[in-house]
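In this view, the complex is presented without one of its protein chains, the others remaining in place.
The chains carry the letters A, B and C, assigned in the order they are written, with residues numbered from 1 in each.
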Amino acid sequence: MVNTKDLEAHFEFECKACENGRCAKADVNSILSERKGLRDFYEAFKEHIKGCKRMTYGQYQFVIDREVLPEAVLWWHNHPEFKETHLSTAVGTDERPLNGHFVYMPFLNVQVEFANEPENYWVFLRTYLLADDPSFPSVAEKLPAALWIEREVKDLLGFKPVNHPDPRRLILPEDWPEGVYPLRKDMDYRHSPITEPKVEFKEKPEDTTLVPMGPAHMGIEEPAHFRLFVKGEEIVDVDYRGFYSHRGIEKTGEGRLTYNQVLFLAERICGICGYQHSVSYAMAVERLADVDIPDRARYIRTLLLELERIHNHLLWVGIAAHMVGYDTGFMHAWRIREPVMWLVERLTGNRKQYGMNIVGGVRRDILDYRKEEILKVVKQIREGTKTFLDVALNTNTFIKRAEGVGILPYKVAKAYSVLGPTARASGRKIDVRKDQAVKTATAYNEIDFKVPVYKEGDVLARVLVRMDELFESLWMVEQLIDQMPGGDIMVPIGKLPEYEEALGFTEAHRGEVVHYVMTGEKNKVYRWKVRAPTYNNLPAVPEMLKGYHVADAPLIIASIDPCYSCTERVQFVDVNTGKVKVLTEAEFNELSIKYKGVF
Amino acid sequence: MFIEYAIGAFILGGLLGFIRDYKSAVKASSFMAFLGSLLLLGEVYNVYTNGPVKVNLYGLPLNVTDVSAVFLLIIGIVGTAVSLYAISYMDIFERTGKGWVYAIAYNTFLASMALVVTVDSMEYFVVSWELMTLSSFILVFFSERKRDVNASAKYYITMHFLDTIPLFLALGTAYSLVGSFDKLSFENIGSALMTAPAHTKIVFGGLLLIAFMTKSGITPFQFWVAETYRAAPSSVSAVMAGAMEKVALYGLIALVWKLVGTTYSLGLLVALLGAITLTVGTLYALRETNAKRLLAYHSVGQMGYIWLGIGIGMALIPKGGALGAIGALGAFAGLFHALNHAIFKSSLFLSAGAVEYRTGTVELNELGGLGKHMKWTALAALFASLAISGVPPFNGFISKWLIYVSGYQSGNLLLAFGAVLAALISAATLASFVKFYGTQFGGEMERYEEVREVPGTMIAGQWILAGLTLLIGIFPGTVTGVLNVFNAPVEGNLYKIGFKSVLFSPVLFVILLGVLVFGFYLALKPSYGKEAKPWDCGSTQIDEDEYRINAEGYYIKYERKIDGFYRFGDWFYAVGAAIIHYIVRGYIWMASYFVKIVDTPYTKVESVADLRKSEVLYGDEEALKPLVRFLRIACDVLPGIRLGTFVVLALITVGVVIGILMAL
Amino acid sequence: METAVKLGFSLAGIIIMLFLPPYLDGIARRVKARLQYRRGPPLSQTWYDLRKLFGMPSVKPTKKALFTWAPYIALASAISAALLLPYGNVVPVDFGYNLVVFFYVVLMVSVFLMLAGLTVQNAFSHLGSAREMQVILTVEPLIAILYGVLAYNSGSLDLYTIMTGLHLTPSLVLTYILLAYALYVESGFVPFDIAEAEQEVIGGPLSEYSGRLLGVFYYAIYIKRFALLWFFISLLTLPWIGPIGTPEKAALVLALQFVLTVAFYPIIAALEATNARLRIDHVVKMNTRAFFAGLIILAMAFMGW
Partner (left out) sequence: MAESASYTEKLKRWDRFKAEKFSKKAPVTTPYPFIDIEKPPEYRGIPHINPEKCIGCGACVNACPPDALIMEWDKEHGVKRLTYNAARCIRCARCIEVCPTGAMEPTTRFEVATDNKEDLVEVVEHKLAYCEECGEYLDFTERQIEYVRNILPKDVFDAYALEDRIKLTQEEKMRRTVIKLRETEGNVYPAFMLVRETKDDGGEE
């Protein structure tokens, strides 16, 4: 709801282009000299680079030819100096209405040096694909991290990754017809056709038998279908088919909602890490609208993010215990977690889906008596978790099950660009909270915390990483309460600039959440790409499973803390409600048109 | 009285084989074999009622003692069921077209076994033993597949060396002791052995022991068993596993024990051999995925049980008193288990044959879901499996249980440990038969949707045996009378069996179980809501046939655990194979040497390969040629003397030499 | 003792054996709940569950008769095993009052559980059956050895003799300890419930069962657990309280058995609550170790220690 006061406020608001770094007038040379590695890349691919711009602070975009796409991606991914650089994901956009081309844009998280915010940055490699032939050379066989990304754009936009090793359908359901691409602009978001289902699965290896885990299996909370090819108890090979809960949220967001409504939709991408998504989205929009939100808002956001991390890690360790039948651990972990939920309920008004964010700030303030509450709960949690860990890590059987199981070596983790605690348990030293510049959305740059990293890469290591993070988060919460500045909690944002793009990101408890937003006309979102951490972690799970028992499978799968609904995103609005909405929407439109000419 | 008719029936069956048409020949001869086996049972009844009988069958001195009655019973039961089964089963070998071969060999096989356990003369014992070996050998390669032929050659040569030669040597020793062929009856030999020096006894006993160990596949001579039983037609495997091995047991009892006499240490040796064998055989069986090989290894293991029981008897009976009683119990248990094993093992082979008859394979990894279409076969297999795994109230339980009782109470660590091994192995047996049953008859596979139930006679054959497992299990009293040749202090009547206060009443148990089962069934009648395919986690399009665990995967972890044992076993097996190889070379050498003696042109044969290259039957002739020639010449030289004598003469020299060496 | 008393005791035994097991499970649930800071269900919750299951129709995944009959046979054998145990000093139905028979009859429960799991075309139940079998495969030799020790110690496999004739030696004490372990494994409590592991193989052999048949199977399993525990308790108590002449003393003994059984269950529950489920190869390894320990004990027993 925008009214004139907001608009005026917005107009007074002076441009902080220079610090904020999205300056339209910046020329290529100055851009290239801003960060290490940019110029090298420019030199390496001079003749293929068509353009280069700074999208916003610490986010650079090169327009390159599609022929050199694999080389360019690999140039960054296997950069000799920037060890932990990884392919974050790719965005496919249908920009035919704008310039008659498709756009395929992989982007990488370039880590020049760990925890060096001003130096690290994001690189977007934008390639234009012809409208009649949207094909591009596949990087997947050299870089497994791109396997799903390319399959996804193949499904949703009809791009053709040339000689992709595994060009099966990834996202769309079996009974979705060929040649209908939901994310193309010429398809209405209510249209969901159906044909004869056709499925394609991996071939069964010799003299093995089949154990299907899921879609509905006790060891998996959400629908996901692992095909274990086993010899007795031993897993020989694995095939994965997921996206049973694909809900096409991006289309919905692009289809009909205003940018503030999308915020609430984003929060409901996931039941567990919803706030991370909403913060990421808000961050993206604020970045492209060039807004600095008040400090108090940043602190409140960070506080809630960390509280969410705390209770998510407790929840996860509970589930891990449950997977190996250690129900006492499960119950106690969740008992310890519960006060956080109550606390958050009091802070925001809900246990989950806080609804706390608004583009440009937060909606509720943290009052002093609540601060006491928080400190009390933090103390409680710290003690509770300490005792819990003492018990759990001294439970011989539990350790037996977790130790040396589901090992993910560093190389594989890097190749699949695995994220978050899973990666840190395999020795990857990455954490966007410290790596990338977050200072305009959250307050991580102003508080002190460590990033635990383990080398073993087995399930036990993942448990320990998460537990260490949990204690770090508690310590962070205390700092935030301590340092919380006063002042306003939101700045109103009026009209958004059109066709600007920016990236928002947070380190969810599973890894980096990435929201790419490109605005359209009248405060709508033209393209909104969500990438949850599980999207990068899940393809590595079959690698972890091979060679272990069927008995280990649930634990291993759970050990990456998979969130299928995050990964697979929201369903198409079902036709009926869609109709209702359309009716009213149509009426509103004509009404507004009528009222234009009142008197 | 019956036994002559039985032999006659067998001979007639053999002659019937000369009917042109394969099928009718096979059917007729099998039927005659069936009649003959029935007559054998009649003989058993006869002996059981009016005591041992001595018969002179055209110069063959037969003496049907109570011991031989036991084995006649075994042979009779197995023969009856299997012959009935074979009437339809042998059709699958029609393409070989050699009806007469089967007819003669099969009948000879049964007849020779009947003779072995009844003749009262060492030389005829040996002769009919040889006849048994030869006929079984011919039956083994009856299918004429390459692999089967190899197996049969291996079997035959092994038998010649570890069976025939020791027997002949023993025979020579006996001759050197007694000094005449006409008086080679057992009691003469026995009385002669009384006075003979100790080491003669040892040699005689040792040679016989080796021969019988080989025949009943006791470790380390079990290597031939698996492949042979796999190669043979299932009905023949059934007879070999059911009856032939027991014949070797008869040898152990009648010759070694009764003649040579037993000592504590000898008993311990036999028991130890038994314990080792049952461990080795069954643990190997656990790993097998081929139904018939699995059964073969199990028959090795079960022979181990039997030898353990007999061993306990041989060890403890001489001690007399309470221990003696326990020993007698052990021996009784051994015999009882011999009978039971004959019954359920042949039944299992028959069910494997039935599966082969319909699906054409016995590879457990490929089979599945047959229980739906072959209900009766499945049920028979289930009975036999439960029986062999010693689940009450089936017969296997009782004999096993008695073996445990005697072993645990023997007060000897070794024997007790044997019993412990037996218990461990009964678990392994259960395991591999859960696999055996589950993989063949469990589940439902589209692959075998059109499979039908086997013909009536086959079902009848299986069910004679399967029914007996339950019958004997519930009323052990029916057979204890025949079996109790060691007059063990087996308590109880028709409804109870046991030793001292350790009693088990199967009838009561069955009644209780039945009442409870049906009571609960009626009290809580199963009410089915809807029918649904098995829950596959709602996955789209999975291959139903592969949605299972195959036989290979069942106990993979446990097998990993005892992997060391298997590696040792395989190493041992390799060594054995090498030994066999050299024995073969030696045999070839000897064969050619014999030929040199009777200087006739001789086609050059250096290795088994050469034998196998030539026509199969001919190959066996090659192997036998020297003996045959030698005998023929002998006949020319000395007319009017019985041929059998010369068989002995042929090897007597060697025997005498060794006997004298021992005497010095 | 005259038949009336015997009858009375048998009746008491039957009542205990039929009605106690679900309550024992209820106790276990309560104890677990308390260890997890929960309220927990009422003691008779297991009975409610069973009643509910008995009231429901089953889904039929196969036409095999064995699938229908296996639960009943399992239940029947569990009950007959329980009937073979001494209540006071009275054995309700004595069809073979000795170790091996008892052991095999208890085993029949697992056997039919496995066979039932194998009748359906379902990889999970096959896996469960294979696991159950491997557990038995490794734990049965251990039990056999321990029976050997008992038999040698008392001079007979007959339970009457054992219950009276045991004399205390170091090996016997060790035997009791190992026997407790073996029976714990045999009754499939956590961490040895790998055959019915919910999260791994959805219920194992039971995964195809539902409604009334499932209820029957559960009931059979509860009674089996009870029988094993009661057997251990009797072995623990009966040999040391001397000959039981009078009904009063027998009643006292029965009460003692009852109390001990009820008292042991919370311990089991506590063990269950504080452990994660093991993997099959862990169990195989542990049981093999226990087996060799048992061999040593057997040797000790035969050396007279």
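By definition in this document, contacts are C-beta pairs under 8 Å (C-beta built on N, C-alpha and C of every residue); 3 or more make two chains touch, one makes a residue touch a chain.
The structure presented is a predicted model; accordingly, all values stated were derived computationally and were not measured.
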Task = Would you list the chains present here that the left-out chain is in contact with?
result = A, C
Query = Given the contact definition stated above, which residue among A:N99, A:T195 or A:Q261 touches the chain not shown here?
reply = A:Q261
Message = Using the touch definition from the top, which of C:F19, C:Y37, C:F292 or C:W305 touches the missing chain?
response = C:Y37
Query = Which of A:G248, A:G355, A:G427 or A:G457 sits in contact with the chain that's absent?
reply = A:G355
Remark   = Touching the hidden chain, out of A:K53, A:R247, A:R335 or A:K429, is A:R335
Query = Please identify, in ascending order, the residues of chain A that touch the omitted chain?
reply = 1, 3-4, 257, 260-262, 264-265, 268, 335, 338, 342, 345-350, 353, 355, 363-364, 367, 369, 577, 580-581, 583-584, 587-588, 591, 594-599
Remark   = For chain C, residues touching the missing partner are 33-34, 37-40
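Convention: only the chains that are shown with their structure count from here on.
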Ask   = When you draw the chains as points and link the ones that touch, which shape shows up: line, ring, star, complete, or other?
value = complete
Key: Between A-C and B-C, the pair joined by more C-beta contacts   = B-C
Ask   = Using the average of all C-alpha atoms in each chain as its centre, how far is it in Å between chain A and chain B?
value = 70
Request  = Using mean C-alpha positions as chain centres, tell me how far chain B is from chain C in Å, no decimals.
outcome  = 38
Ask   = Where in chain C do residues touch two or more other chains at once?
value = 123-124, 127, 130, 202, 280-281
Query = Which residues does chain B have that touch at least 2 chains other than itself?
reply = 536-537, 547-549, 553-555, 557
Note = The answer for chain A against chain C in the complex is residues 209-212, 217-219, 230, 232-233, 321-329, 331-332, 335, 395, 397-398, 400-401, 549-554
Key: List of chain A residues in touch with chain B within their complex   = 174, 197, 199, 201, 204, 207, 209-217, 225, 227, 230-234, 241
Query = How about chain B: which of its residues touch chain A in the complex?
reply = 365, 536-543, 546-550, 552-557
